[in-house]
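Sharing a structure, written as structure tokens. Questions coming.
With one protein chain removed, the remaining protein chains of the complex are shown where they sit.
Entry: chain A
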Amino acid sequence: MLRTPLATASLLALAITLAGCGESPAPSTQAAPTANSASSAPFEQAAAQAVVKHYADLALAVFSDAHSTALALQQAIETLLAEPNEANLQAARNAWLAARTPYMQSEVFRFGNPVVDDWEGQLNAWPLDEGLIDYVAAGYDHAQGNPGATANIIANQTIQVGEDSLDVSTLTPQLLASLNELGGSEANVATGYHAIEFLLWGQDLNGSAAGAGNRPASDYAQGEACSGGHCERRAQYLRAATELLVSDLAEMVGQWQANQTGNYRASLEAEPAANGLRKMLFGMGSLSLGELAGERMKVALEAQSTEDEHDCFSDNTHNSHYYNAKGVQNVYLGQYQKADGSLLSGPSLASLVAKIDATADQQLQADLQATDKALQAMVDSAEQGQHFDQLIAADNSAGQQIVRNAIAALVKQTASIEQAAARLGISDLNPDTADHSF
């Protein structure tokens, strides 16, 4: 099998054409060529199976942490709603930030695993037209042709979308879930981390200047102190969205529990080990290149568009990017530092690759390390007061360079992921995705 270096620049240049959340890799009209029959694979089956099993352990640990930190967020939000003051709002925001740390490390499990990819839109769809949810400032810009862009669910008992009138008088998790992609617009995101982020922070009206969203705690005050109007509905909305987040995460934890007949993990472990390795590598490469380097950094950078920033309300984008990349490293090294500080480690992809080609392994490890460093620079910048939306400003060439360095590191690591895949004899990186529609 011929192996050529990835023309990374040209691929990344196309990243802007990514159309948005909820879309999945193309289906295949025929079975992917699987060159990894047990007899010809360059790795031991038992070793590879152990790696895939540990991959599932990692997923279980990451999603379990995402669930437990979401429960802590829910508790902090209940405290805020019971007693809406600035201290409780800050505590809820801190809980949201803490909940993002494990969740962002879970995204490497998307792409290759349909059970995650088909599920995640309800939790992390972005960017959103926040006027669907609540009040927005004058001059708010939204997706063209989005009939729900200014629906303001919180302020209305019924909303009009095109010719349809929808009853939204009772804000339940199920109702909110049904409003996602309302009227066909992917910018209509009614649920998930970013909807909750908007409800905790509000719009970031600072453009490329310093500062995040600045929603007052009084937006949740009941009675005369209520600011922004409809505080009771806003509280209901926040409570329902959080409840949905928690239950969605609980469901995903269940999919990765060991020894459960019929869950996703059972089917993953029953597949040939090479398929599991393919899913691992596909997730690593897709997150590195198309998603993180392309969609989440390059679009915002080149278009100088702060609305294409990932955590645009809270200005937590640096951490989200950092932990996305950390997730890629976790899968390769077979390790994960849990929310309680303990380290989970076990049979790794790295060890499989190293047995076949130590140089390819060292190269990928070095690249993962370089990416970690490049994204650490973005985190350091934010902690010193200059956040992602400031880095991409037109006149901030030093800031732009920080983003460019991170993109370049991710592009380089993608080429090494391909190299490692080739050494493992994984020729077709795209797992079978026949159940997807696009």
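Simple rule for what comes next: a residue touches a chain if its C-beta (ideal position, glycine included) is under 8 Å from a C-beta of that chain, and two chains touch if they have at least 3 such contacts; residues count from 1.
Heads up, the rule we're going with is that contacts and distances are computed from a predicted model.
Note on the omitted subunit: UniProt lists it as "Lipoprotein", one of the names in "Phosphate transport system permease protein", "Oxidoreductase", "Lipoprotein" or "ABC transporter ATP-binding protein". Set against the missing chain, the residues A:41, A:187 or A:406 yield one that touches it, A:187.
Only one of the listed residues, A:257, A:305, A:351 or A:376, touches the absent chain: A:305.
Of the listed residues A:63, A:96, A:111 or A:313, the one in contact with the hidden chain in the full complex is A:111. Although one chain is not drawn, the whole complex shows that of A:74, A:203, A:330 or A:414 it is A:414 that touches it.
The residue from A:84, A:114 or A:294 that touches the chain not shown here is A:294.
One chain is missing from the display, and on chain A it is touched by residues 1-7, 9-26, 28-30, 32-33, 110-111, 117, 141-145, 181, 183-187, 282, 285-292, 294-295, 298, 302-305, 307, 394-395, 414-415, 417-418, 422, 427-430, 437-438.
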